[in-house]
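Missing here is one protein chain; the remaining ones are kept as they sit in the complex.
Letters A, B and C mark the chains as written, and numbering starts fresh at 1 in each.
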Amino acid sequence: MRPDLRDVARRIARDIPDGAYVNLGIGLPTLVADCVGDGKEVVYHSENGILGMGPTPAPGEEDPELINAGKQPVTLLPGGAFFHHTDAFLMMRGGHVDVTVLGAFQVSETGDLANWATDDVTHPPAVGGAMDLAVGAKRVLVMTTHTTRDGSPKLLPRCTYPLTAAGVVDRVYTDLAVLDVTAEGFLVREMAAGLTRDDLQGATAARLSFAEDVGVLGQRE
Amino acid sequence: MRPDLRDVARRIARDIPDGAYVNLGIGLPTLVADCVGDGKEVVYHSENGILGMGPTPAPGEEDPELINAGKQPVTLLPGGAFFHHTDAFLMMRGGHVDVTVLGAFQVSETGDLANWATDDVTHPPAVGGAMDLAVGAKRVLVMTTHTTRDGSPKLLPRCTYPLTAAGVVDRVYTDLAVLDVTAEGFLVREMAAGLTRDDLQGATAARLSFAEDVGVLGQRE
Amino acid sequence: MIDKRVATVTDAVAGIEDGATVLVGGFGASGVPVELVHALLDRGTTDLTVVTNNAGSGETDVAALLRERRVRRIVCSYPRSAGSVWFEERWRAGEVELELVPQGTLSERMRAAAAGLGGFFTPTGADTRLAEGKEVRVIGGRRHVFEEPLPGDVALVKAARADRWGNLVYRTAARNFGPTMAAAAALTVVQVDEFVELGELDPEAIVTPGIFVDRVVRVEVA
Partner (left out) sequence: MIDKRVATVTDAVAGIEDGATVLVGGFGASGVPVELVHALLDRGTTDLTVVTNNAGSGETDVAALLRERRVRRIVCSYPRSAGSVWFEERWRAGEVELELVPQGTLSERMRAAAAGLGGFFTPTGADTRLAEGKEVRVIGGRRHVFEEPLPGDVALVKAARADRWGNLVYRTAARNFGPTMAAAAALTVVQVDEFVELGELDPEAIVTPGIFVDRVVRVEVA
């Protein structure tokens, strides 16, 4: 059975070490927070000046000013701290965030990331903090569907959409595979059960290589 | 009677407006704080992260960590704040300090200031925060004896000692005169009682011009 | 005697002129100085350059400035959001110029202005179209783009409490751009929920020292 995005989030959560400082991008990546368990203590960072974000508040308990980067209400854990935006981005750009998980429109085999703009010029552009996170986090993980809704590949030899940053992606997690970005391009570490190498290559525009011991995605839970 | 340095400090204090944010350099300029009265509320800034410094603590009341830039014990007034060094210098460099009073080895007629190094190479150099204050304060006042101990002039066409900053001095207060730095060089605003213009020019290497209404230094108290 | 408190939001925005560059605090709806922006709207000030993270939403604050055609140019990292209808309308019609800046660079450029620096090199955006026309330099083997300071004529900021010296503390994530904007503008105007006596704020915990603040006004919490 093809893994769904919650399975992908669970898989990413496994790769987040105990004690890590983590920034989850807006949208899909926020699913990861719910999957980090096993007694791990992870400190979540938000670009708007929060370290130590806790779970979503109970209905009626929301504080309209205490929000995350996606403008959703959050809470603060004991040990959490508030600081201003410039310090929040000092942390992001300066390599203090251990792991970030970002969404993507496209990822290239050299680790280029495109996740802020398409070639649609009828909508005003918006970039937010994606570029700072992409260049600054110690480890950049991408969480994405393997292809677009119409089946076009998202893992490409070169991105065609405007770049967020060049050569920054460390690992990509999709509903079909886990792939490392290496000097030789995408290296498949895990694949969804029932998928052949040809299937996966067929859904990928970049040329894939395969690790000696390709695991089954979602089978190590 | 030739004014002493306490008279000069009193004269400077008169020029500090109510409500000003003021940084007093190490040494002589600290005399100014004791002379600011008349119900003025002045906020003193220290480069080591203090705004709202109060008077010297009573003997036995010193806190060894609460010191000023000259490493002397100080106190904090209600409304005072502590911050880190980088923010302290952001204030200094960024034009947030209204007035600084600095000592000088030499001042040039174009407002160059030399106050951190002589040509003595047997002592290790030390610069501290003088350069940041000199370039950053909105108004740079210099407090100095008019000549060195051996009678050499300190107000020169050009400084011979290494510069602290170029073109920054607004006004110089000495035991002989108050002089503005103008596009035409030093303009004498006030002179000590009993001194002739020739006396003053004789003690000054730079060429002086004189305001239409030269006042008597120390006579406006 | 220092007393930066003013009585009304009208007093707070007095003297702000047409053509001003105005830094407007807030991230999403958190920390937005809504009443100050509305006072500026009521004042009739126009031809503004607005520097702010988002471009407003619905009919309030920056969205209202855009609706009333007071904004010539907006410098911003994320103008597009649910409800950014007026921004999109004015932008599509070519009635507002947009300078898009990565969020960290936006904040850092204001800080550079506050700190009296002439600019800085950042890796953020160096390999992207947002670096077009900018100086790029390889430092430590990595491409960096040169970014200029971004000062404001005015900053409009929301904080939680102030004393008469203008010392400020904020509340949770409403702090966001406030401290940087307060330090980066020639005239800094702050709305707070509450005034406190001088000395009541902990000197170890003051976030924005009064040296950065020109006017504070109390706005009743709704």
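Keep this in mind: a contact is a pair of C-beta atoms (placed from the backbone, for glycine too) under 8 Å apart; a residue touches a chain by one contact, two chains touch by 3 or more.
Predicted, not measured: the structure shown is a model, and the values here were computed from it.
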{"item": "Shown chains touched by the chain that is not drawn here", "value": "A, B, C"}
{"item": "Given C:E132, C:E204 or C:E220, the one touching the chain that is not displayed", "value": "C:E204"}
{"item": "Among C:G116, C:G152, C:G166 or C:P209, residue touching the chain not depicted", "value": "C:G116"}
{"item": "Residue of B:P3, B:G79 or B:G129 in touch with the missing chain, whole complex considered", "value": "B:G129"}
{"item": "Touching residues (missing chain, whole complex) on subunit C", "value": "108, 112, 115-123, 137, 139-140, 142, 144, 169-172, 202-205, 207"}
{"item": "Where the unshown chain meets subunit B, residue by residue", "value": "46-50, 63-67, 71, 76, 82-86, 89, 92-93, 112, 117, 122-132, 135-136, 162-167"}
{"item": "Touching residues (missing chain, whole complex) on subunit A", "value": "18-19, 21, 39, 41, 43, 45, 51-52, 76, 78-83, 89-91, 93-97, 135-136"}
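Operating definition for what follows: only the chains that are shown with their structure count from here on.
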Grouping of chains that still touch (sans subunit C): A | B
{"item": "Farthest chain relative to subunit A (centres taken as mean CA coordinates)", "value": "B"}
{"item": "Most central chain, judged by mean C-alpha position against the global CA mean", "value": "C"}
{"item": "Approximate Å spacing (C-alpha centroids) for the pair subunit B, subunit C", "value": "35"}
{"item": "Averaged-CA centre spacing for the pair subunit C and subunit A, given as whole angstrom", "value": "30"}
{"item": "Touching two or more other chains - residue numbers and ranges from subunit A", "value": "none"}
{"item": "Residues of subunit C touching at least two other chains", "value": "111"}
